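Missing here: one protein chain of the complex. Every other protein chain is in place.
Now for chain A:
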């Protein structure tokens, strides 16, 4: 109940709510934010973001996950603003589809030749991986 979180994408404000803890997929790794964190701006990589407690889930110890396709996070005075290129909620991802897409993306990445193909395949791989991770988290925890 202590953090005020808003996830914004260019298309629409994705989610607004409160939570106890949030784990961000930054470029330097996963970073957790709790109450009274120091003010910080950080860039976000393509990956899974986890939110615990508050309105996101029913109880205090449950985690909810979202796939974030890159962006930025601003933390200040218990207010977390996430500016993402694209965000998908775990509930809206089909597990089998995500797994399949992940496998296909992995294969494509290995097969890719040439700089352009490699970059595209890498991007598709990261996106598929983020979605798959998010779905896995939801099922495990």
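Keep this in mind: contacts are C-beta pairs under 8 Å (C-beta built on N, C-alpha and C of every residue); 3 or more make two chains touch, one makes a residue touch a chain; residues count from 1.
Assume contacts and distances are computed from a predicted model.
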(request) Among "General transcription and DNA repair factor IIH subunit TFB4", "Guanine nucleotide-binding protein subunit beta-5", "ATP synthase subunit gamma" or "Elongator complex protein 5", find the name that the UniProt record gives to the complex chain excluded from display. (result) "ATP synthase subunit gamma"
(message) Please identify which residue in A:4, A:81 or A:122 touches the non-displayed chain.
(response) A:81
(request) Sort through A:26, A:78, A:108 or A:122 and give me the one touching the missing partner chain. (result) A:26
(request) Would you write out the residues of chain A that touch the absent chain, in ascending order? (result) 8-13, 26-28, 31, 38-43, 71-72, 74, 76, 81, 83, 85
